[in-house]
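Only one protein chain is missing; all other protein chains are in place.
Chain IDs A, B and C follow the sequence of writing; residue 1 opens each chain.
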């Protein structure tokens, strides 16, 4: 299928990747400049040559690629964590999911991607500059219509009239939003929380004990990258040691005192 | 929304979870028996009482829950790995994905769930008993119509006339299937591979060098679980040390000798 | 050098190891019984045959082997942690080291081993049954003369008239012993602490801030074991996910307000 103006592509040379939109434009790289209009009519898997004759492969951007190319003002949630969140929060076509704290919009992007055209993401964020950058990212990825931003602090309650299918908190004091989250969520459905510190985890765990939530899980995910030489196969020298603790639970309507 | 006969639910008491279909049936547990027909008319988040008066919460099964409840004959691929695979292989509504080696069908289930009603999973597996168990799992989850099984060994080529959006290999000698995988895949699109041993990783890396594949990544993912007591917050004593090495790459049409 | 009655040996068959003293005794194993008097006159590296003709290799017990063969009533400190503790507390021949909380005596054993004949370990423990088991272990390893046990609770201060070279706390509330530890320790010398929970780490960190301690480090150590098949090289399936957090610091006489 021939690529057209407006399509999103990855141009890759070695480990260097660029996420670009096909249009009449010259794009400069260390290996010479690229005439982006040359991509038109090519297909994914083809390449174009830079002004220095260096090939840049035209690749289909995956959601992983989009996440790695998020323009960021903040620490973003990493793919290793996002993949697990999708499974725990059950994010597929048609779901309505509420997130509080959009940051630069990495998780927002993934949620919008996976709820599809028939689903919806509601994103609360009190900081205007974060909403702007998240929106910019979503626009680049053609996902902005799936997201409703609410630029406000949440104190007592979220605004939604209908309960949502899943809810995610990425804020400094998530323990203060547990009751609003409880009220906004459908019965039996999942809540996820990301926090960087153990103090926050313990605050959340105490808060969850006081509300009708069950099936609590607290985990960390590590990703260990390897070098690619098959004659000297070994891990990379450095890795990310910490992004955050992930907490998951499910809402029940009332907690019966007879359970253990 | 009231639950009906045929609906899938999780019944949960403490950390014990049962994945059940609502019907006229008595289900026995250590905390007394459950009359499953009582669930009819209730909602997710409600509970029913066992014959001993113990509450069992009725929860919405997430794809994570389905994966944890896979009936298995083989080692399954874990959610920590599946989440990452979904992002790297770009598995959303409408995609066509081919897997080779279905095992008990854990990844098959996740792929079928995320490609949605308009997508399709093609699953090659040479062992009949594996196809049977995978099919049984998919039926329980109402996903069997999204999957086409091909009970055959792949030697020269996969059968598909149209190239697929993504491809995953979970077989003992994936290096032997790299060329068939190359041919079956759309240009610029992703291939994923899971192998348990470093010897297999090095064989795959050598194989990839000989074919037009770029953007190679080899990683491992760890999940570290924590105990839930906020007064004594600490990791669990034991964790899974290894499931497998994940390899990802993308097909290009030809490799140009001038790239680095 | 021929082995004699009273010598300590490891007898090993496959992955099964026994730590034994050479004497007139019959020792029963799943592979037949062993006449331990047969070891007399042999050398390390030789083997003896069981009553079923199965060879058991006679190996020199290392301190690692002793630690793995500690008789235990409690969770022991693991070699992965002990090795690091030795380096941080600078435990060599001639040192005087104080520990509080001996448990089953694993760390006590290692400390006694490394301070040598001219060094000394002072071990505070309030629970008599722990002292007994620790002493039993030390006797088996011929190290009991290097250790002085003090069967008492420490409230205000440790008893020592002379300051010690290093100090280690393995108790439930180490924050309560920071001032006694401070007073018992030589200026500029190291204090180590092991705690299983993050709540204890934060209590200790707050306590350390209030006293003249510098050069604080908090770490965790993981050990990942691998299977031994070179054709299928891969990690073991399970690993220990957590033993404890290690905290290290050094005493200074006074803290000057001008430092950063």
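To be clear about the criterion, a residue touches a chain if its C-beta (ideal position, glycine included) is under 8 Å from a C-beta of that chain, and two chains touch if they have at least 3 such contacts.
As the structure is a prediction and not an experimental result, all values here were calculated from the model.
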Hidden-chain contact residue, picked from the options C:25, C:159, C:215 or C:237: C:215
Candidate in contact with the missing chain, chosen from C:87, C:148 or C:238: C:87
Interface with the unshown chain - residue positions in subunit B: 198-199, 202
Contacts of subunit A with the absent chain, listed as residue ranges: 196-199, 224-225, 231-242
Absent-chain interface as seen on subunit C, which is shown: 10, 12-14, 17, 43-47, 53-55, 57-60, 62-64, 67, 79-80, 82-90, 92-93, 110, 113-114, 116, 186-190, 198, 201-203, 205-206, 209, 214-231, 233, 245, 250-254, 256, 258-260
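In the analysis below, only the chains that are shown with their structure count from here on.
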Centroid distance [mean C-alpha coordinates] between subunit C and subunit B, Å: 43
Multi-partner residues of subunit B (at least 2 other chains): 198, 224-225, 231, 233
